[in-house]
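Note that this complex is displayed minus one protein chain, with the remaining chains in position.
Right after this comes chain A.
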Amino acid sequence: MGLIQEIDYGTKPANAETLVSLTIDGVAVSVPEGTSVMRAAMEIGTQIPKLCASDMLDSFGSCRLCLVEIEGRAGTPASCTTLVAEGMVVHTQNERLGRIRKGVMELYISDHPLDCLTCSANGDCELQDMAGAVGLRDVRYGYAGDNHLDAAKDVSNPYFRFDPAKCIVCSRCVRACEEVQGTFALTIAGRGFDSKVSPGMEENFFDSECVSCGACVQACPTATLMETSVIEIGQPEHSAVTTCAYCGVGCSFKAEMRGEQVVRMVPYKDGKANHGHSCVKGRFAWGYATHRDRITKPMIRAKITDPWHEVSWDEAIAHTASEFKHIQAKYGRSSVGGITSSRCTNEETYLVQKLVRAGFGNNNVDTCARVCHSPTGYGLSQTFGTSAGTQDFDSVEQADVMLLIGANPTDGHPVFASRMKKRLREGAKLIVIDPRRIDLVRTPHVEAEYHLPIRPGTNVAILSAIAHVIVTENLIDADYIRERCDADAFAHWAEFVSQERNSPEALAATTGVDPELVRKAARLYATGGNGAIYYGLGITEHSQGTTAVMALANLAMATGNIGRVGVGVNPLRGQNNVQGSCDMGSFPHEYTGYRHVGTENVRESFEIDWGIKLDPEPGLRIPNMLDAAIDGTFMGLYIQGEDIAQSDPDIKHITAGLSAMECVVVQDLFLNETAQFAHVFLPGSTFLEKNGTFTNAERRIQRVRKVMTPKNGYEDWEITQLISNAVGFPMNYAHPSEIMDEVARLTPTFANVSFDLLDRVGSVQWPCNEAAPEGTPIMHIDHFVRGQGRFFVTEYVPTDEKTGPRYPLLLTTGRILSQYNVGAQTRRTENSAWHKEDLLEIHPHDAEQRGVTDGSWVKVASRSGEIALHAKVTERVAPGVVYTTFHHPMTMANIVTTDYSDWATNCPEYKVTAVQVSPSNGPTDAQRDYAELGRRTRQIEVAAAE
């Protein structure tokens, strides 16, 4: 087990089909047309010296180490910028080339500190390697000349240092910031010998526009940009490829280790979702794994007002089993249930639902996907036949028009946002539909063609208006519809959207969007080439969440934008394994692969495999469980890796439900908000401490690999297994791969999935079975999974949550780049340096009317409750709309959100709450009380001195 070394070919691969044959140092090689000489040489193992080249970046040709001689050509062209040609004869090494390279290296070292032994890059320095490669033995210029050795360090960023004294001005960092990340935060200031890397206008990194994605650090060939962790710990000695546990992009990382200590997380170039890129969370924010707040011993208590009492694992498991059995004996079989986590692995999720269905004997299992993408699953399965996005991320490279609605990728899905930006810089067009002027509306070298700033809650209306234009202006793809879709359903839908009441003009008062803008955007999406829809929780978290998903599917079918590369309907999934947790049978009515529990032969297959009779009736959803608890019929809940008391809407209702239960078991890393209402706390393990798989937003199943012993003693699946055994349903898995084998055995869409396959090919996208042995990047290619694509009439029904004189503003919620969801992890990292608290964004006009100033305390009141937080006066939000994040528990943003939810899936309407904002002088009583409650309920009894 050593350090995984990825080959750097120096330049990007060419994807031409034509092969070109040439000779390099007497060796014949054939490579695709458009390949650089440098890459062609590396293909046959000839490493031409280089410093400014990297296969993550466009070739640049500045270091001049990679010069070669080409027969019949004058001079010494750079092999990174010279493309292969048929019959070319290349010499990569001879006396003259050796002299020139040595001469270049001599110049580099004449302006470089000679502190290799104490340098943080010692052992991983390309400059050092190249000095060795070219045989530099002497610097005849001496070291007394002009130099940069006294340049001041920039230590403003908590995760990496910038030491310009070691900079060789190769521009790799600047180019990575531009080409890979697309932020353009870095530049070279000055010229000639004064050239230096500069964040922004000679600011420091922290104050600049840098988003701390780490691309520059990764690109740096020296110690100029270096992870603070490497500076402190030293170079790693082994590594394993694993998958990030933050958002649904599913970035592949090399966890680079020294013993059981993580030295750094480096994005993996072979990762099919991220292709070697990362964001500040996955790259740097893993310190929570060893944070002092982490609970590593099981704890129990009789009442939630008691202090916690540490116990052994045996005692905790026995106590849990006995409580649940007792509750079921007293209140009936259906009085207990479980909640799976979109943060845990597929195998762990699968096991929790199995525990509930087989161990508890009911179907009371649900998942946090309920509160985010349940409408996606339902909406897309009804229209297309599959509860998932239609494309892989790579598809964006061939999109011509992107329709982005209800998603803010630069904050929520930053690595995919970088890929979108790259395609947009290449000339693709962007339509943004969002109440806020999100960054993608206008960001360096990217500007949306149209921004439709809708009023929150009017997604369905705006989508109807777009459909109206497409149908009435005859921009539909009639051939596609005829061949692929249900004709009656289409005719019905077309008639509906054509009605004058669905025109952009008629709906303008509802949506607040200029009808002409709607018409232009509709025409662009329908006629601009490959049209790809990307959406997020701004679509689903509404009372008409499912309707809006269907409306998007309608648009894609009507314009023929489903079933090939570059198009599709693509949900940007919130959490690392939200797709997987849904796939794994987390819903009360569905087994793995979205098959109804009432379906006889499906249920039978599980009964045979599990050796137990199963309940054919769907169980309770999360909101129903809480209702039942208040009614006194639901008394025991096992919650794995989920914090419903912070993340779910109408917290007062949640906490009332939890408080009414007799045994709440929380399995988590930290004493989260829900744990305040728990009776048993089972310490969980981090993604670094377990084996398993996550499934990202593109249905890609990727390995999670254990790089350290669980601090709590067990991987999460093992804990579930212990409970199951204790309640009397035996489980005996030795390794998560056996759980996946069981999933594959019981799930047609996963039939071919195994850890062996994943280890071999890296990752696969389901369906992965006999028909698609290595997975399915693009779905619905020749026909829809459900047969014919089905249009649904999507009547706009305004939410019951309406503004009025008392609550005149609309509150919508979202996330920010540096924090992640409930913040349990990111708040316990240096990421809080960027976002210490949740702020209320309010338009200057609304602020002025209320006497609210930037940075002042404001009270936000809704029908459900009120909170106080600091205001940020900004034009990012339209007048009449306010916005906040929900990363900090003390904000208690979900006190104000209501219990309205999606008609089909109960997905809560987080995105629309009517509120009033007024000046305030500090936290509300509820917030103060809650802080006090947290302090009391988080007390852990100190063990008596022995």
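We take it that a residue touches a chain if its C-beta (ideal position, glycine included) is under 8 Å from a C-beta of that chain, and two chains touch if they have at least 3 such contacts; residues count from 1.
Note that in this section contacts and distances are computed from a predicted model.
Name of the non-displayed chain as stated in its UniProt record, restricted to "Amino acid ABC transporter permease", "NADH-quinone oxidoreductase subunit NuoF", "Phenylacetate-CoA oxygenase subunit PaaB" or "Cobalt/nickel transport system ATP-binding protein": "NADH-quinone oxidoreductase subunit NuoF".
When you scan A:61, A:529, A:762 or A:934 for touch with the missing chain, the hit is A:61.
For the options A:104, A:119, A:304 or A:401, the residue in contact with the chain missing from this view is A:104.
Listed by residue number, the positions of chain A touching the unshown chain are 59-64, 67, 75-76, 78, 80-83, 96, 99-100, 103-104, 107-108, 110-111, 140-141, 145-146, 168-169, 171, 187-188, 190-195.
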